[in-house]
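Presenting chain A:
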Amino acid sequence: MNDVRPMIEVRGARKFFGPLEVLKGIDFSVARGQIVAVIGPSGSGKSTLLRSINHLETLDGGEVWLDGVQVNQTLDRRAFEKHINRVRQQMGMVFQHFNLFPHLSVAENISIAPVRLKGMGRAQARALALEMLDKVGLADKIDAFPARLSGGQKQRVAIARALAMQPKVMLFDEATSALDPELVDEVNIVMKQLASEHMTMVIVTHEMRFAAEVADRVIFMADGAVVEEGRPDALFRNPAQERTRSFLRKFLNG
Partner candidate 1 sequence: MQGLDFSIVPEYWPLIGKGLWWTVVISAASAVLSIVAGIGFALVVLYAPPVLRYPVRLFMWLFMGTPLLLQLFLIYFGLVQVGIDIPAVWSGIIGLSLHFSVYNADIFRAGIAALDGGQTEAARSLGFGAWQTRVYIVVPQALRNTVPAIGNMMIALLKESSIVSMIGIAELVHSAQLVISETYRPFEFYLTAAALYYILNLVLEAVLRGIERKVELSR
Partner candidate 2 sequence: MDIALIGRILPVFVQAAWTTVELSLLSLGLGLAVGALVAGLRLSHAAVLRFVGGAYVSVFRGTPALLQIFLIYFGGPQVGIQLEPFAAGAIALGLNIAAYMAESIRGGVLSVDRGQMEAARSLGFGEGQSMRWLVLPQAARLMIRPLGVNAVALVKGTALVATISVVELTYTAQRFIGSTYKPFEIFAVTAVLYMIMVYGLTLVIDRLDRAYAEEA
């Protein structure tokens, strides 16, 4: 029983896009069952940081650890492929633009990974899909195709798809930024429910109010570095740094 070891640990993360330094040596960790929100202006590096946790972005320096295993190990190509696939199966990611597989039905979207990667039987996978869809409130859409769904429904299916692999952590990359305002709530409700079930979550978001409601910790990033972090009520109501203050002012005035 390893309650002390953080679920996610990032040490000294550095990344360059050409000459531009997008991540300037970031340290951050997430405890098991903790919900961390990452906020900040565009270009702050928050998405890049999130994506480097499941290695969709490769770091130029630093380490990423998931539950005691280093994600960005140096291995030869074949060995690394095997390693990263295994690690990714333990993480779920939800994208801003959903990225559902358009040629597969909702059921197939959710079950393809359990079937192909975990060798689950089709009947069992379909039952799992139904269970996941129930969780996100879309059981009736099980055989629909993504094209027929609204943005909010697509994102909920995307969440169900990620959950079907029973991940240790869920990573949300601006999950509601591409949604029409009236569709945002249905996704937030699902995320809140996940939080209440003590899923470890890292949420990159623009929604301050949601972050304040759901997160245990909020991290404010700007220009590739962590400016300030703390509990939401503290950070939002009494930001210590001027940078944080001016950022929040724009949102509160909006």
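Rule of thumb we're sticking to: a residue touches a chain if its C-beta (ideal position, glycine included) is under 8 Å from a C-beta of that chain, and two chains touch if they have at least 3 such contacts; residues count from 1.
The candidates came about this way: all candidates are chains of the complex that A comes from, given by their letters.
This structure is a prediction, so every number in the text was calculated from the model and none was measured.
**Student:** If you apply the contact cut-off given up top, which option from 1 or 2 ends up touching chain A in the complex?
**Tutor:** 2
**Student:** For chain A, which residues count as touching candidate 2 in their complex?
**Tutor:** Residues of chain A touching candidate 2: 54, 56, 81-82, 85-93, 95, 97, 99-103, 112-113, 116-117, 145, 147, 158, 161-162, 165.
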